[in-house]
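Below you'll find the structure I mean.
A single protein chain has been removed from this complex, and every other one stays in its place.
Chains: A and B, in written order; residue numbering restarts at 1 for each.
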Amino acid sequence: MQTPASPDSPPPAGAARNRRLSGAAAEGGVLLALCALLYWLSTRFDSVPAALSQNVPPELFPRLLLFIIAGLSVVMMWQGRGIAAAPVLRARRILLVAAAAWIGCALFAMTGVVTLVACCGALCALWGERRLTILVLYALLYPAAAYVVFALFLGLRFPDGVWR
Amino acid sequence: MALTGAAAVWASFQDVQFLALVLAGTLTGILVGALPGLSSSMATALLLPFTIYLQPIEAIAVLSALYCAGTFGGSITAILINAPGAPPAAATAFDGYPMAKNGEAGRALGMAAVASSLGGIFSLITLILAAPALAKIAYAFGPPEYFALAVFGLSMLASISGEMAVKNLIGGALGVLISTIGVDLTTGVERFTFGSPHLYEGVHFIPVLIGLFAMTELYEQAGKHRPNYERIRLSAMRLPSREDFRRVWATILRSSGIGTFVGILPAEGGTVAAMIGYNEAKRWSSNKQNFGKGEIEGVAGPEAANNAATGGAMVPTLALGIPGSATAAVILGGLQMHGLRPGPYLFEEQPALLYAIFAAMLLANVTFLALGLVGAKGFSRVSLIPRQFLWPSVFVLCLIGAYGLRHSMADVWIMMVAGVAGVFLRRHGFSPAPIVMGLVLGTLLENSFAQSMIIFDHAATGFLQRPIALLFFALALCGLFFTPAVRLARALLSASNTGKRP
Partner (left out) sequence: MKRTAKSIDAGRRDFLIAGAGMTAMLAWPGGRPGAADFPSGPIEVVTHAGLGGGTDTTARMLLIRTRRNLKADAVVNPKTGGGGRVAMSYVKNRPADGHTVMAITPTHLFTMAQGRAPLGIDDIKGVVRSTDDPIVVMVRGDSPLRTMEDLVKAGRKTPVKWGTTQIGGVDHVAAATFGKEADTRIAVVPFEGGGEIVTNLMGGNIQAAGLNVTEAKDQLERGDFRALVSLTEKRISSLPDTPSAGEKGVNAFFSTVRGIVVLKGVPQERVQILEAAMLKAMKHKTYQGYLTGNGLDADSIAGSEVWDRQIRRMYADARRALLDLGMVKQ
């Protein structure tokens, strides 16, 4: 956690600090490419109605920001020159969890709150729970509790999806 | 006047039904505040049609109690799972969650309760003593002043130095860039929407925030190989010590002032107040390096400010009939529904109502302080929940939180994208806080600038004729040079000290 070299605003916690601040060239390259893409998009905005043409043009502010970001990226690349790129992550479990989360969201849109049961179960298993009874109990009870609190007590409407 | 007022407040404390309603409002407020996806403005809105069956004074009392408690409640989830339960608690996550991770959840929660309560009470006293006079501030703030305020708020990003500085600036600029998505206020042109109606009204910062903070943390946790059961740290339930309070009293006082002031401004509410409260806590702190890593001042700063904003927001609401925040707008609707018309004369014609609101909000602040301190020990056990149950539960709360904001799946996808982006950003040393700050202040920055330019007949020199705006620009400039100056002074001092020593 404690790296005296970075006194201000570090990520809240947990970042793998030893792999940080590296490959600035690659980071800067990605940012510059993003800026170029967004700049191109900003040339394709609709035209401003004649009566409002004196107002601050809609593309001015985004473009100003794109130039600022591009400029800062160059500074960053200069500052970070010569520092090696970060090693590739061991990310198999992150990928599995991310896949479960994304599929869970897609199913949530289609089937609403029922999905959460499967999602809780899958994530709980991915986190290493092996006792089946406890896993099933958790996967049933937690979404049920969430449904009671949010939908019944607080009046939130979950997506209807295929149920209507 | 003061005596009759005190008597009126005391009398309302003895009314059992009044007390019960305020307590119910406070409890509901803490609950909806703590749950992501439900905020006090939504809860008051849902409750509004039913208050028609209550006496006007009771109706407004229950709504205002809910408002105060809801603002506090947001801090609980912000601290425990990195997903703020309500928008104003966004800045509380910056340091509250790291504290919880360091095993100091109870300390952070206790501090949030105390700071919130003190901030809230400070603003209430201001409200009762000086509302009609302070309400005039609302009229003094036009687009040029808001622009200067936004510049001041963002100036903190630039005053950060060190090797992270450039990445923080890039993050802030990215945040402002995201805020330009959607229809442009002054020209009506759609920007970066790809024709999607879901992006037309812009990207709300809450899904982005939940994604960048809570979802990113979830992925990070998934990548770690640790035993499922961690040793229970008893320190997690410890409340803040007397030493802590000695350290933060100045921060609480400063943030209470900031929060009350920003709350009075009609266009801004607790969220901006908390951001500025956090920035100023950091600017004036002697532990600047510790911010973002679990600094208790970083919890006290935004929490005192966002609760002070509740009392502040009631100033223009009651004295001018202009809502000071989204929730205050609903409360205003409630007043009108009961045939009460806020305005300068309310204070003379309806003192009973005013004292009842004061009593209800005061009671709410005291109640959530008690509940918060007692509950902190219980709540802080959340950080002791086994990981295989905690993180799936956090995911469900993230999902519902993003969805519930506008009942929109689009917001869920924004949250998911932000979560993945957050992993990469964090890997490469970009911290999420500047992005969120840019996003929150970006809309204000651009819109107020564009409005100012129309008001000034498209000549930027118009800003020079606005004293309040100039004051904020000057403060922003001071802020830019304050940190380097202090650092330089300290460096010189330590250099001369070491020079003297053999």
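By our rule, a residue touches a chain if its C-beta (ideal position, glycine included) is under 8 Å from a C-beta of that chain, and two chains touch if they have at least 3 such contacts.
Quantities reported herein were computed from a predicted structural model and do not represent experimental measurements.
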Quiz item: Of B:12, B:44, B:365 or B:431, which residue touches the hidden chain?
Solution: B:44
Quiz item: Looking at the whole complex, which of B:7, B:140 or B:460 touches the chain that is not displayed?
Solution: B:140
Quiz prompt | Which residue of B:178, B:326, B:360 or B:390 touches the chain not shown here | solution = B:326
Quiz prompt | chain B residues that touch the omitted chain in the full complex | solution = 28, 41-50, 52, 138-143, 183-188, 196-198, 200-201, 266-267, 321-323, 326-327, 329-330, 333, 336-339, 341-344, 406-408, 410, 447, 451, 454-455
Quiz item: If you put the missing chain back, which residues of chain A would it touch?
Solution: 49-52, 151-157, 163
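One rule holds in what follows: only the chains that are shown with their structure count from here on.
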Quiz item: Within the complex, which stretch of chain B touches chain A?
Solution: 31-32, 35, 37-38, 43, 46, 82, 93-95, 97-98, 101-102, 160-170, 173-174, 176-177, 180, 184, 186-192, 213, 215, 217-224, 228, 288-289, 291-294, 387-389, 391-393, 395-397, 399-400, 403-404, 407, 409, 412-413, 416, 419-420, 423, 426-434, 446, 449-450, 453-454, 458
Quiz prompt | Residue numbers on chain A that touch chain B, as the complex places them | solution = 1, 4-16, 19-21, 23, 27, 31, 38, 41-42, 45-49, 52, 54-59, 61-62, 65-66, 68-69, 72-73, 75-76, 79, 86, 89-91, 93-94, 96-98, 101-102, 104-105, 108-109, 116, 119-120, 123-124, 126-129, 138, 142-143, 146, 149-150, 154-159
